[in-house]
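The other protein chains are all here in position, but one chain of the complex has been omitted.
Right, chain A next:
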Amino acid sequence: MKRRRALRIVTALLFMLAAGAASASELLVVCQSGAELRGVETQHFTTTRQLKLPKAPAALALSPDRASAFITHPDAGLLTRVDLARSALITSAAIGGQPFGIVADPDGRTLYVGDWSADRVRRLDAASLAETGSVAVGRSPAGLALDPARRELYSADREAGAVSIIDLETFTRVATVPVGEGPYSFDTSGDRRTLRVVNVRSGDLAEIDKDSHAVTRLAVGKMPYGAASLSRTGEVLVANQQSGTLSLVAAGASRPIRTLRVGGSPEGVAVDPSHPRAYVADWFSDQVLVVDLDALQVAARIGVCKGPRSLTLLP
């Protein structure tokens, strides 16, 4: 326990050194074509790390202590663990199948990984990366999300048009909620009552009431791939990949209140909790867009590695 705490302090110190300022955070970007984990600090947007990864990395999950990043490689059947303090690749485990969506349990001991082509979610031991169980879901599980208070796991089953709800204690699927066509990724900001998922084919944002499983759908742009909610306003920022736009949707509204054309192929979204700002991965231009949420305009474009798809903020 003491050792872990010491490690956390060292991690924090190293990060402060790397970022050059205590108030900045680091954005971690996974580039699929470039096979790289890129770090960018959010004050001056300088590069903090460039780590070569195995083939075609897709999704990323942070360990609850922020010491590790776990990255899936669907094309290679691999799961990679990166030590963030040392910025070093620790292991690349051949777990097989097409591992895509990933989420870390806040208990620190467990990971959940969706297998796109096997239509299952696998439970792995976070230390050994050994499988400890698996559960059948709908066709082509894409994004995963976890509610630690309810002990529920959610899987966006793309080709099934539904979200699977998995009870973590029994590790069984307890409900299937039809949400629209092509559910892909969740707003992972962790609303207590509402679960939000974007439907890439029907072009909408579905809000699921976690108690009643009632679904409300709000039309956005074409092929929305990413969404994140703004804790300040309760609005949701959606990245529409095919339209090349961002939609800023107000909760409960029937249509997007504001749309910003950004071009390219916007996908992963992360909201900065300390600035009115969001970061959007543009797969096509190999850039991360810094979006000023007050003005709803692109404040900066940061060149990163090839084919950025997912990103997350390391506080």
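Keep this in mind: a residue touches a chain if its C-beta (ideal position, glycine included) is under 8 Å from a C-beta of that chain, and two chains touch if they have at least 3 such contacts; residues count from 1.
Operating definition for what follows: contacts and distances are computed from a predicted model.
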{"item": "Protein name (UniProt record) of the chain left out of view, among \"Oligopeptide transport system permease protein OppC\", \"GGDEF domain-containing protein\", \"ABC transporter substrate-binding protein\" or \"MxaD protein\"", "value": "\"MxaD protein\""}
{"item": "Residue in contact with the excluded chain [from A:S134, A:T176, A:T194 or A:Q242]", "value": "A:Q242"}
{"item": "Which residue of A:S25, A:T80 or A:S140 touches the chain not shown here", "value": "A:S140"}
{"item": "Hidden partner chain, residues of chain A it touches", "value": "32-33, 56, 58, 74-77, 98, 100, 116-117, 139-140, 142, 158-159, 222-223, 241-244, 265, 283-284, 307"}
